[in-house]
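Right after this comes subunit A.
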Amino acid sequence: MNMLFIITGAVALVSAVMTVTRSNAIHALLYMVVSLLSVGMIFYILGAPFAAALEVIVYAGAIMVLFVFVIMMLNINRSRSEEKQWIRPSAWTGPVILTLTLATELVYALWPGTNGAFPILVISPVEVGISLFGPYLLGVELASMLLLAGLVGAYHLAHHIGPARDREGDRL
Partner candidate 1 sequence: MFDLLWLIPALPFTAFGVLALFGSRLTRSAAAIAGTLPVAVSAIVAFIISAQFIAAPPVGHAYTQTLRTWVQVGGFNPAVSFLLDPLSIVMVLVITFVSFLILIYSTRFMAGDDGFARFFAYMNLFVGSMLVLVLAEDLLLLYLGWEGVGLCSYLLIGFWYREEENARSAFKAFLVTRIGDASFAVGLFLIFHSLGTLNIQEAMARASQQWVAGSALATAAAGLLLGGAVGKSAQLPLQTWLPDAMAGPTPVSALIHAATMVTAGVYLIARTHVFFELAPVMQHMVAIIGAATLLIAGTSAFVQRDIKRILAYSTMSQIGYMFLALGAGAWMAAMFHFMIHAFFKALLFLGAGVIIQALHEEHDIFSMGGLKEQLPVTFWTFLIGCASLSAVPFVTGGYYSKDLILLEVWNSPQGGSLLFIAGLAGALITSVYSFRLFFIVFFGEPNILVKKTSAPAMTVPLVILAVPAVIGGLVEMPGFFGAPHLFSRFVGNALPGFKALSPAPGTDLRLFVLSCMASLGGIFLAYLMFLRKPAFGKRLADSTPGRLAHRFFLAGWGFDRVYDVLIVEPFVRLSRMNKDDVLDHISRGIAWLVSFMHGLLGLTQSGSLRWYAMAIATGAVIFIGMVILL
Partner candidate 2 sequence: MNPAIPVEYGLVLAGLLFATGLAGVLARRDLIFMLLSLEIMLNASGLAFVVAGAHWGTADGQVMFIFILAVTAAEVAVGLALLLWFHHMHQGLDADKANEMRG
């Protein structure tokens, strides 16, 4: 339904804007996760459940977690004390609004009652799989090689870095 799509789209957009404007890296990351979840929701509305699942699992699940790991490792926000942020309730407003909206939508969409009103064509994972193993076989191979290259490259690059040091040069 249009209304659902619009609200979800708004959530995605607003959380993206929030992502790019935050100064705290973790906050930005979390807003990003919200955005990704919303986009996943949009995929579901459009009738692409497989894409929605992949978006949540891979994008929001793996890639963002990777970001989190790096940020933690580099301890970027060491100078900012998180306790202060915690204490201020104004830090909660943004995320709460967004996520509440998202939650409402999800609930609405998944509630058994309203589903039948969607006259949409659903492209199921079966068709996607057939397509992947059929016409797009070469692409799959290439993508896998790409992933391998990425893996090797990342490993090789990170292998030679010494222990992480902060701005004063002390070991973290």
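We adopt the following convention: a contact is a pair of C-beta atoms (placed from the backbone, for glycine too) under 8 Å apart; a residue touches a chain by one contact, two chains touch by 3 or more; residues count from 1.
Basis for inclusion: all candidates are chains of the complex that A comes from, given by their letters.
Bear in mind that the values here come from a model prediction, so they are computed numbers and not experimental data.
Novice: Please find, within this complex, the candidate from 1 or 2 that touches subunit A.
Specialist: Contact with subunit A is made by candidate 2.
Novice: For a test of understanding, state which residues of subunit A touch candidate 2 in their complex under the given definition.
Specialist: 1-2, 5-6, 9, 12-13, 16-17, 19-20, 25, 28-29, 32, 35-36, 39, 42-43, 45-48, 50-51, 54-55, 58-59, 62-63, 66-67, 70-71, 73-74, 76, 118-121, 123, 127-128, 130-132, 136, 139, 143-144, 146-147, 149-151, 153-155, 157-158, 161-162, 164-167, 169
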